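After the structure tokens below, expect a handful of questions from me.
What you see is the complex with one protein chain gone and the rest in place.
Here is chain A:
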Amino acid sequence: MHCLEVNDLVHRYRNGDVVLDGVTLRIPAGSIYGFLGPNGAGKTTTLRLILGLIALQHGAISIFGLQLAAHRIDILRRVGSLIESPSLYDHLTATENLALLQAVHRVDEAKIGDVLDLVGLAGTHRKKVGEFSLGMKQRLAIAVALLHEPELLILDEPTNGLDPNGIVEMRALLTRLNRERGLTIVISSHLLAEIERLATHVGIIHRGRVLFEGTLDELQRRRRTHVALATNDDERAIALLARQSIAATIADGRIVMPAMPNTAIAQVNRRLVDAGLDVHELHTAGDDLEAIFMNLVSN
């Protein structure tokens, strides 16, 4: 079942630029969905539409099988979110910030301590949020999003401002929440490396269009592999390979050949050595995910 379905969103801001151009997303229940795209791709705009923060101009959004337009309040009861910068009251402490929402969500007061523990902010006591570091604010914002035990968590670049340690902790926290509570998490980022270690599913958006959507494995399968070769005389090597109808080219100071089975690689090696060439390097290489991402985005 899909926890969140977005169909054919088109959005233009007042200045007339179309920033979303037919965005369709399927976010499976129980997944960690990495929503990837470079700056200005339309991630925040999409997430704002999903939360009803900007009016829907075209398309449809359904969450938990309910239409957003008709059931916004019921849906929001079950959603936690963090969009762009944290929304916190600087003149109040962490506990006071949470107490505001505890009243509205009508959850037990003990939950405040629980979520503060969860994000590692239990020791801030009387310190006002205005005196927090950016990373601390970001953590508190996550605590705010988790206070009412949502089923869907929408996080827009939540690792903004976190140190490497904080990023690792956040990742561990999100993975745990997903495993233990079955929480569906949508997390946007412009860094594939960040999503790769966390997400089960990925959607890639660029200039308002979705370029890829699927599991992380499916994305991995898009890796294009090739065989790299370096010899003491690359031109002669290419000529030799051409005679066996292997299309080889030179890139980055090496010979690059299409992917081939290991037996074929061994044969290439034998031929080259028999012809008196020194083989310095011969191995299979592949694009990493970053390259796939860059490829998708640059085409």
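Quick note on the criterion: a residue touches a chain if its C-beta (ideal position, glycine included) is under 8 Å from a C-beta of that chain, and two chains touch if they have at least 3 such contacts; residues count from 1.
In this text, contacts and distances are computed from a predicted model.
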| item | value |
| --- | --- |
| Chain excluded from display, named as in UniProt, from "Tryptophan synthase alpha chain", "ABC transporter permease", "Lactate utilization protein A" or "Cytochrome C oxidase subunit I" | "ABC transporter permease" |
| Residue of A:42, A:86 or A:208 touching the missing chain in the full complex | A:86 |
| Hidden-chain contact residue, picked from the options A:144, A:174, A:229 or A:248 | A:144 |
| Contact with the hidden chain (one of A:18, A:53, A:193 or A:275) | A:53 |
| Contacts of chain A with the absent chain, listed as residue ranges | 14, 48, 51-55, 73-74, 76-77, 79, 81, 83-92, 96, 99-101, 103-106, 128, 144 |
